[in-house]
Structure formats: structure tokens, C-alpha cells
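Other chains dropped; remaining ones untouched in position.
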Amino acid sequence: MLLGKVVGTVVSTRKEPTLDGSRFLLVRALDQECKPTSTLVVAVDAMGAGVGEVVLYASGSSARQTEMTKDRPVDAVIMAIVDQVEVEGKLTWVK
Amino acid sequence: MLLGKVVGTVVSTRKEPTLDGSRFLLVRALDQECKPTSTLVVAVDAMGAGVGEVVLYASGSSARQTEMTKDRPVDAVIMAIVDQVEVEGKLTWVK
Amino acid sequence: MLLGKVVGTVVSTRKEPTLDGSRFLLVRALDQECKPTSTLVVAVDAMGAGVGEVVLYASGSSARQTEMTKDRPVDAVIMAIVDQVEVEGKLTWVK
């Protein structure tokens, strides 16, 4: 998984029928200081995440292991909201 | 998934038999401002996308989770046409 | 998939038994102008491609969706010979 911050939303009305009701969020990957990196992904939201929130997202086939994404053409899913990140004894993110 | 822009087409008459009828599109990945990046992929079109259109594409095994790509040697599929991208309250793409 | 050009061959007599008879080709990925990039891969040839030919190759589990590669330890397969690439109305490759 990667640490990410939700930075925006993507709206699509014409999409694979199995994706009806899916919410697409723009997520920027974070480094261990929880600073944004250049990596950007569009993930399906399985957690009710909001813009600005720090999350974990899973990629590849693992992104289909939630009820919302099973058997769907989805390669990234938000599967956790992050409360706290601790790096070598220092908190770099607290919700 | 990644945001992408359809920039061209690839024609192949000699291909895996299961791919007969598949349409191959050249897609350039976009950043959050919907500006082209250096990432280029050839995706199967499951949505009837046209050149110039902004789309979402899924990669890896997730690219095989559409009727058009199931059980085929396809690792990228266009699974949505994008209407709108919003980043931190600002629209960076409107169809 | 990625556009690629076959640039060479790899010979191996000691290999996984399920790979007996497989042909390994060195493929260099191409950009949209069909110029070589720095990405290099060894792909199994499912199409009878020759050195110098422009092809499409699929990666990951999708590379196992051909009769020649099914259930084998193969993560890249040539699944199409490219006749023509067109980018924004300009042909960048014609066979």
C-alpha cells in the first residue's frame, strides 16, 4: 500500500456498467514525512474518504479485494483512513 | 486508474485471435492539471472513446474485468470517459 | 500494452520445463514517435515476430492469456504485430 492524500474528484457518467455508483478520487502519494510526491492515481473510494484526508490505497489485483470493487475494472482502492503515522519515534501525521 | 488522453490509434491485423475486433488506442497519462506526462500506454477501448478524449484507464489484471477484455492478453483498458476533474475546488477538466 | 521493437534474442537451454519451445525476444519499448526508449524487456513470442519488427506486448498476468504462455512463468508476451501507428493524424509507423 501507499500513503496518499485525497486531492480531488473525477466525475464520469459514461463508464463500465459494473462501476455505477463507484466514487473516483484523485490521490497523491505521500512520502514518510507525509509530504506529497509526484505519484498520482485515481482510486475507488471504499471508505467514504473526503478531500484532504490521509489514506492508504492498494493497487493492482489487490484493489479488487473489497465488496465495492470485486470483479470490477479497478486497479486502485482506498482501503483505510490513516489516523497516525510514526517514523523513528516521531509523529509525521496525526488526524 | 490513471487519467489519460487518447492521442492516437494502433492498427494490427496479425494478432492473438482472441483480440479480433479489439480497438487499440494510444493513451498519454495526465497529471492533476490534466497536462500530458511522459507515460504512454496502448489500451483496449471498452467505451467507444475518440482521439482527444479524456479517459480513465485501468492496468494489469484489472484491465481484464470487462466483457471486451475478459481472458484476453490485455493489460490496459479504457473503462470510463471523464466528464470533469476537480482538484482542491478548482475544475481542471470539463468535457 | 506497450509499443515495442524487437532488437534481439535470448537463448536458454536450462529453463523451467514448461517453457520448452518458447522463444525469448529482447524488446525495446517505443514512444509515440516509435523511437526507442530506455525500457527493455524479454518477451515470449506468440506471433512469430522477427528482429526489427514493431509489436505490441502485454505484461504481468495478462501475458499468460495466450495458448503459448498459459500457466507458465512468463510476465511479457508479444501478442500483436503492428501495421500502423497514427498520432494526432500523423502516421509515425507504417509496416
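Things to note:
Going in written order, the chains are labelled A, B and C, and every chain counts its residues from 1.
Here, a residue touches a chain if its C-beta (ideal position, glycine included) is under 8 Å from a C-beta of that chain, and two chains touch if they have at least 3 such contacts.
Quick caveat, the model's predicted, so the values are computed rather than measured.
Every protein chain here is a copy of the same sequence, 3 of them drawn, and the whole complex in this file adds up to 5 copies.
Operating definition for what follows: only the chains that are shown with their structure count from here on.
Rounded to whole angstrom units, the spacing between the C-alpha centres of chain A and chain C is 32. Centroids of chain B and chain C (each the mean of its C-alpha atoms) stand 20 Å apart. The residues of chain B that reach two or more other chains are 60-61, 63-64, listed in rising order. By the touch criterion stated above, chain C contacts chain B in their complex at residues 1-3, 31-32, 46-47, 56, 58-66, 69, 77, 79-88, 92. Against chain B, in their complex, chain A makes its touches with residues 7-16, 18-19, 24, 26, 28, 40-43, 51, 60-61, 63-64, 71-76.
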